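Apart from one protein chain that is not included, each protein chain of the complex appears where it belongs.
Chains here go by letter, A and B, matching the order in which they are written, and residues are numbered from 1 within each.
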Amino acid sequence: MAHTILTVPAVAKSGEIIELRALIQHPMETGYRRSSEGVMLPRDLIRSFTCRFLERGKSGEGELVFSATLHAAISANPFLSFHTTAYASGTFVLTWSGDNGFTQTERAHIAVR
Amino acid sequence: MPSRREFISQVSTSSIAALVTAYPITSMAQIDPLVARVRAYAGVGSIKEGRVKLEIASLVDNGNSVPIEVKVSSAMREQDRVVGIAVFNEKNPQPEIAEFVLGPRTGRAHVSTRIRLATTQRIVAVAKMVDGSCWTHTVEVVVTLAACLDE
Partner (left out) sequence: MIGKSTKTVLLGLGLGLASAVLTFAPPAHAATTAGAGAGAGAMVDARKSGYEFMLPATQVLQRDDSQNPAMLWVKDGAARWSQIEGANGKSCASCHAHAKASMKGVAAKYPAYSSSLKRVINLQQQINFCRAARQGAVPFALENPALLGLESYVAFQSRGMLTAPSSDAVTVAAQNKGQSLFNQRMGQIDLSCKDCHVDLAGRSLAGNLIPQAHPTGYPLYRLAWQAVGGLQRRLRNCLVGIRAEPYAFGSEEMVALEAYLVKRAAGMPLESPAVRP
């Protein structure tokens, strides 16, 4: 499990535009570097990130908030910041996936008044 | 059709959007990889300069982690809405940096991340609107190398 730091407001007013920030610990190894012993370091990237919102009391995968396709030019320990309009209480579901079967999902709850 | 020298001097002074409009796409793409990327991302949509702002420091401490923010001026409602943003580079081993998809409730088309830049080069941000039209902003960044690294 990679460590993550999510910055999502716990409470928002209905109609308020909020910022979401997500930071994850990952080397984003490009596949172009050699180790100090001269061995090629194999590519190991997070390839995609998705944030969906699931309204409280509803089932299913929720509504797409934001998604990103990431390439080798994204820095190690990828940081993403994006916005959405708060309209209901519920859960943001953030998923990162990439090489070597990497996949991680984190959740952040929001109460909307 | 410009000579290579004329073309390069124009590239350094004009926007990607202007170049895409001014010259036939196939020949342009052979010379400027950024143009080809923007064209491919835009698909059949028009490409113009404006509305999108790529915020990036013109001089950075280290190319391993360069903060960028893409801001698109848009009401983000109905027919005036950003559906996607892409960022491309000129001189990294691969031209792609990231492509973002903005959901219908995004509200504010501002996206930030941190990128790697292998060297001093141009970066272009493209915003795609719901009607398919695209807007670009190109920025030149000076990347310096750090001293005293690992053995």
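Note that a residue touches a chain if its C-beta (ideal position, glycine included) is under 8 Å from a C-beta of that chain, and two chains touch if they have at least 3 such contacts.
All of these numbers come straight from a predicted model, not from anything done at the bench.
Contact with the omitted chain, checked across A:76, A:93 or A:108, is made by A:76.
Between the chain not shown and the residues B:38, B:66, B:82 or B:124, the one that touches is B:66. Counting over the whole complex, chain A has residues 3-5, 7, 21, 23-25, 27-28, 75-77, 79 touching the chain that is not drawn. Across the interface with the omitted chain, chain B contributes residues 57, 59-62, 64-67, 143-151.
Here is the rule we go by: only the chains that are shown with their structure count from here on.
In whole angstrom, the spacing between the mean C-alpha positions of chain A and chain B is 22. The touching residues of chain B, counted against chain A in their complex, run 64-66, 69, 89, 92-94, 96-117, 150-151.
For chain A in complex with chain B, the residues that touch the partner chain are 17, 19, 30, 32, 36, 53, 63-76, 78-85, 87.
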